[in-house]
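Let me begin by handing over the structure; questions about it come next.
The other protein chains are all here in position, but one chain of the complex has been omitted.
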Amino acid sequence: MDNSREKIIDMPQWLLQTENYIPQADKDTFVNKSILSLLKVIARIKTQDSGKQAKLLVNVHLKVAFTFMLIILLSLTRSFLFVIIINVYLIVILSFMEAENIIKILKISIGMAFFTFVVMLPAVLWGNSYSCIMITTKIFASITAVGILSHTTKWSLITSTLKRFFIPDIFILVLDIAIKYIVMLGDFTLNMLYSLKLRSVGKNKSKYTSLSGIAGTMFLKSKEMAEDMYYAMECRGFTGEYHIYSKLKFKIADYIYILINVGIFLIFLYFGRK
Amino acid sequence: MHIPDNYLSPATCAVMGAAMVPVWTKSVKKVKDEIPKVKIPLLGVGAAFSFLLMMFNIPLPGGSTGHAVGGTLLAILLGPYAACISVTVALLLQALMFNDGGILAFGANCFNMAFVLPFLGYFIYKFIKDRVITEKGEYIGIALGSYAGINVAALCAAIEFGIQPLLFKDSAGWPLYCPYSLSISIPAMTIPHLLVAGVVEAVFTVAIVTYIKKVSPGTIYEGAKQKTKAIYGLIAALICLTPLGLLATGTAWGEWGTDEIKESVFGGNVLGFVPKGMSDGIKFDAIMPDYAISGLPDIAGYLLSAAAGVAILIILFKIISSFKKDKVGSKIG
Partner (left out) sequence: MIELKDVCYSYSNVNALNNINLNIEKGEAVALMGPNGSGKSTLLKLINGIISPDSGIYEFNQEEITHQKLQNNKFAKLLHQKIGFVFQNSDTQLFCTNVYDEIAFGPRQMGLNEIEVDKRVKDCLELLNIQDFKDRTPYHLSGGEKRKVAIACVLSLNPEVLVLDEPMNGLDPKTQRWLVEFLVKLNKAGKTLITSTHNLELVQEISSRSILFDETHTIVADMPTEKLLEDIDLLIKVNLVDQYYHTHKVYGKL
């Protein structure tokens, strides 16, 4: 006989009966909202890696550099016409993309533009309509431009481009690690939120405690993960150098893209004269 | 508190970015010295943690939810230098990949949330903790540190907004970027933070630190025990405000009441047509001033509208057909 087997006592009475429980209402949308935010973020990171980016075949370095240039030009310009031209240009690019991405990008750009419009409205009351019109359209353009970049490029490529902007390799490594761990830590945290949700069967009088318990555990877990990763890196002979290899060969699409952007720059200068 | 692009002039963004360079350099150096080897994974994971923390919806009384930044929390847990880098990376990812916060405004956002927030918050926390050597003292330090940290960060943002109309105007006197001067931007930013966001930040930070202390106290950053004098606080505050001071030199904290506009002198020009726009009512001409479509050759104008029209139609078509396909979608119960 197995004497070392742990004793199992008889079941207590309450376990043998069906519970007649009627829940009270409680405002705990914060769990659902947090779950949704995390799901969106994790899904976003996973899709950008899935390789469906074949549409815009322009070299990543050019995309990043010219998007940046576009943002600067937009910020500097005082020509409403220039802003409109850029907006049309961006909308045309958008129309080549997949519906899913279009919706995601437009959600943010329209949302922010609308928000800006509302924020600028009071200024209209004392005669300043410039801010309302210009800043709103500029914001729409900038956000759309960045949105197009981040939705059509693998992020690992974007981060490797930063090397060309003289950012040290170590920062880029930290960036890449961060992206990866947002997914891993995010998954972990998501499950914690699910388990909180599933056990929130009534009135939770200590919501802050539960949420901070999750956040605290998330921190401890992140430290664990960091240590594990460090040991793994050591075991593979990591010495602090992180080399990023990126090719700089141009194809036809790249030359066309360069031409378009040079054109944009010239248009900027032309309208800037006013 | 993420500032988007086009609210701040490129000049402001450049200055704030330049101000951050020494901060980043110092932080990297300090992190290298303090936790030599584990630094890289820790920074990356710390950035992931910071990023995710900003996603949490925190319940507010009344059923709505808010967000916290957690800059002071990170400073308490990882030390201010590591916190600076972690928040910076998180902000970079948010700006570049998630469109939350501007690209040019990145320097300003980092200044507010990766510099002022963690360092000031940590300084106040340490200051109180080292003086009131009880457990309560520590919690008061945490609460006050995070509350002050986020409020001063909000104040910095408000100042960055508010000086735009004073410094960056076109020849007609229109502000080119944020049109609200300090008298508007400061109350607009600081009041919600003083009343709501600051409290959320403080409560959330205290609660999380409490949990971690109970569960795993050894993981909290132990800064070098140094004698903090009040003078350091003053110096820190001054350092924070210096870049902003550089921008604001030579300008007065203008009031922008509508009566004073006629009389006030902006860059040497007396504004005479602002009240005119108001007194005549807002006409379409006033809304679309000189830089409108006039001056563009007809053909170009047609091409522009045609391109825009076609593109918009294509986009609408794509979106509508994606809705038809996707009538079930993913439902999260």
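As written, the chains take the letters A and B, and residue 1 is the first residue of each chain.
Methods note: a contact is a pair of C-beta atoms (placed from the backbone, for glycine too) under 8 Å apart; a residue touches a chain by one contact, two chains touch by 3 or more.
A quick note: this is a predicted structure, and the numbers were derived from the prediction, not measured.
Every shown chain touched by the omitted chain in the complete complex is listed here: A, B. The residue from A:Ile214, A:Met229 or A:Ile264 that touches the chain not shown here is A:Ile214.
The omitted chain makes contact with just one of the residues A:Leu15, A:Cys235 or A:Ile252: A:Leu15. Mapped onto chain A, the interface with the missing chain covers residues 4-9, 11-12, 14-19, 21-28, 43, 47, 188, 191-192, 194-205, 209-210, 213-214, 216-217, 220-221. Taking the whole complex into account, chain B touches the unshown chain at residues 211, 214-216, 328-333.
Keep in mind that, in the parts below, only the chains that are shown with their structure count from here on.
Between the CA-based centres of chain A and chain B the separation comes to 17 Å, rounded to the whole angstrom. The touching residues of chain B, counted against chain A in their complex, run 4-7, 9-10, 13, 28, 37-38, 40-49, 51-53, 55-59, 63, 65, 77, 85, 89-90, 92-93, 95-99, 102-104, 170, 174-180, 203-204, 207-208, 210-212, 215-216, 219, 256, 258, 261, 273-278, 282, 286-293, 295-296, 304, 307-308, 310-312, 314-315, 318-319, 321-322, 332. Those residues of chain A that touch chain B in the shared complex are 27-39, 41, 44-45, 48, 68, 71-72, 74-76, 78-81, 84-85, 87-88, 91-92, 94-95, 98-100, 102-103, 106, 108-109, 112, 116, 120, 122-131, 133-135, 138-139, 142-143, 146-147, 149-150, 155, 158, 170-171, 173-182, 184-186, 189, 207-209, 211-213, 215-220, 222-223, 225-227, 229-230, 233-234, 240, 271, 274.
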